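Okay, structure first, notes after.
With one protein chain removed, the remaining protein chains of the complex are shown where they sit.
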Amino acid sequence: MIARRVRRPRERLLVAGLVAPALVLLAVFVVLPAVWAVAISLTNQALTGVDARSPRFVGLANYQRLLSDDDFFASLARSATFVFASAIVGQSLLGFLAAFLLGDRRLRGKGLFSAAILLPLVVPETVAALAWASMTAPSEFGTLNRLVGLTGIGPIRWLQEYPMASIVIVNIWRGIAFAMVLFAAALESVPRELLEAAQVDGASVRQQLRHVTLPLIKYAILLFLLLTTITTFGVFGLVYFLTRGGPAGSTTLLTVYIYEQSFRFFELGFGSAAAVVMLAIVLGLGLFYVRLLRAQI
Amino acid sequence: MHRLRVSAAFLAGATLILSACGQAATPSPPPATSTPSAATSAPPSAAIELTVLEHQDPRINELKALLPKFEAAMKAQGKNITVKLLEGPAPDSEFRTKLTLDYNAGNAADVTSYPSSWVPDLASAGFLLDLTDRLNGWADYQRFYQVLREQAVQGDGRTYTVPREATVQQFFYRKDVLEANGISTTQPQTWTDLLDRMEQLRPKLGKPPILIPAGKPWGGGTFDEGFIHLMLGTNSPLYDTSDGKWVVRSPGLLSVFNYYEALAKADLLPVDALVNPEPWVPTKYEAFPKGELAVATCGTWCWIFDWGPGTRGEIPDIFNKVATWEFPTEKGGTFVWGATGWVWAIPSTTKYPDEALELVKWLTSGEALATHLVTIGAASPRDDIQSVAPYSEKAFLIDAEKALTRGRAFQPRPGIDKIQQFVGEATEEIITGRMTGQQAADLFATKATEALGSDKVKELR
Partner (left out) sequence: MSRTTPSLRRGPFSLTRMPSDRLLGRLGSYATLVALALFCAVPFGWLFLAAINPRAGLYLELPDRVGPDNFVRVFTRADSLRLLTNSLIMAGGAVLLLLVVCTLAGYALSRYDFRGRRALLFGILLTRVIPPSATIAPLYAITLGLGLVDTYQGLILVLAAQQLPFVLWMMKGFFDTVPIDLEEAAWIDGAGRIGTAFRVVLPLAGPGVAAAGLFAFIGAWGEFLTPLVLVSSPDLWPISLGLFRAWVAYTLVDWGQLAAISVLYMLPAIVFYLLVRRYLLRATVLGALQGTA
């Protein structure tokens, strides 16, 4: 422990002065919006119309409306599907596969492989979306259509015909490296002696994985699943850029729903009610995550 | 236990921080603070720079050509006014978001133009400059059609906008296609009349023959270019001006939704296109020019904008292939939609209200107006420019202008956005076959009541 107990008042003042700018910044632009969301959600505050001039306290009316809004539940379900399919299944499996294969010490070209896998994660999300806009371009000249065209299937309007599957694949693509980084570190920590001992005992690769490796890294897996659930739940730009929630709302995730209620229909109060539901979910997961991390740091 | 402690500490920390920042409202100054385009404050000389926000390319290009002429005209009057043109994002929905956020931030452009249906919400929010007295002092304003001037009056009895063009909408039909298939091209008088003809045409065309916008992807157009033309053909009001309430359930509404159901059941509407983004592309821009779609609701602009020479949906020899019907009604009788299209508006925060209005007046008069009307293919909102070129050369626009006197229109009221949104949702449920007309009418009534509040709606039996 490097930190020393603050005792003298002067020191106390100094510490407060050092910490204050950061805390104020964080409080005003990160914490306050979350708290404010709760406050606004109890009003009919709007960006246009009579309600913009004189917002009123409406109690839980926004939440009642939310409960009877099928679109809200549909967007929640879409977010759940999106998180499950792209993060929990896709990113985890492919990320683990990448980490596992790249962990082989005799493998050549490791740098090149991991660089390629990292690239989608590193670039700004608008660039990632633009790259996929070209990939999924609906005419026969789109990259994906050229690929499937080789099998005689032809041209598919990916973002119109398979919108949800498309954005799931794009998000898997973006997040493989995320899983890979965490899993690689975890695999790295598995003692080689244990694996070698298992090999001597005649265990197959699959058995080694199941009985030696996975039990040892289950903590890292849990950590990743929590983290990726939280971040994937918040994905907005990648999807909004590509589909703007369409076609016919079929890619309107909860984040897109919140944005649309707030900035397309200009109902800040109602949009904030949806935001509060989302905040409750991520903060619940976040508390769990921080608690796990606390045991580590 | 642990989790509880963390959350308690977090909450405590948050409240502490919040109360602290209540006093220190503005955080530490940022390092880089050079704002290049800071608000223009008038220098001692009388030079004034107005800003104009415009979106959609044809309108932007038109202003690029017109604005220097305005500057020259002002110079001739000894006024030093320059105009800076700001280009907004192209899709209406994106533009509307930008516009509304600008109004909220108090940095809206001095002069802006947009569809008249956006006005009630913006005016009632207090964003727009009240032009009533200024317009009363402008003799030319009396030359605007009365029906348009009446529509410009908001719920509070004040006028905030100047009509930029008049919109006349009706059914456009492929005369050549109907004739080739032996379908009558006389004016249909009732909805049933129209439905019968379309059912006859359906098997011959092999495709859905009629486009009445429906569903969510078309946005406000589902209401403005489809639903309302049916609604006005019933005897039920959608909004009761006497008590300021929306009528969210009525026999007329049910008839309209039932008519959508009848059209959908007979497979007469291009549903695939309607439930996908940019539904107007495969229908108006592609199928109609090819003759694979026979009837579509459209306005005067379609002659030029959608199917005129050089457009992507160009129909060669259009005046021999396309003709118009007025809208039939539920029980018989016809009408056209006649209303203000886009309007000019000035924000209440402008520094130069008089100069801004000067620009609006100039743009809605004489040659500038005539040029504009031809550029976008709209009828004149005022009766005194029929002889001004290039408008004078477009007989089909002048014909439409003359129909304005027997037009019907629906005047947007506060809450119109939500009504439009729910019309989109209800019609989408119908055309996709998920709901009957009755179920959609129930959905519409429920949603509208929830969103607008039960004190702002009523039901008619």
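By letter and in written order, the chains are A and B; residue numbering begins at 1 in each of them.
As a convention for this text, a residue touches a chain if its C-beta (ideal position, glycine included) is under 8 Å from a C-beta of that chain, and two chains touch if they have at least 3 such contacts.
These figures come from a predicted structure and were not determined experimentally.
Only one of A:61, A:76, A:94 or A:156 touches the chain withheld from this view, namely A:94. Remark: the omitted chain is touched by one listed residue; of A:54, A:68 or A:134 this is A:134. The omitted chain makes contact with just one of the residues A:64, A:81 or A:189: A:189. For chain B, the list of residues touching the undisplayed chain reads 5-6, 9-10, 12-14, 25-37, 57, 86-87, 89-91, 94, 98, 101-102, 104-105, 107. Against the chain not displayed here, chain A makes contact via residues 1-6, 11-12, 14-15, 18-19, 21-23, 25-26, 28-34, 36-37, 39-40, 45, 94, 97-98, 101-107, 112-113, 116-128, 130-135, 137, 139, 141-143, 146, 173-178, 181-182, 185-186, 188-196, 199, 205, 216, 219-220, 223, 227-228, 230-237, 240-241, 244, 255, 258-259, 262-263, 268, 271-272, 275, 278-279, 282-283, 285-287, 289-290, 293-294, 296.
The rule is simple: only the chains that are shown with their structure count from here on.
For this pair, chain A with chain B, the centres built from the Cα atoms lie 37 Å apart.
On chain A, the positions that touch chain B within their shared complex are 20-21, 23-28, 31-32, 35, 46-50, 52-53, 64-65, 68, 71, 160, 243-244, 246-249, 263-266, 287-288, 290-291, 294.
Residues 2-3, 6-7, 14, 17-18, 20-21, 24, 27-28, 93, 96-97, 100-101, 103-104, 120-122, 124-127, 215-217, 275-277, 414-415, 417-418, 421, 425, 428, 446, 450-451 of chain B touch chain A in their complex.
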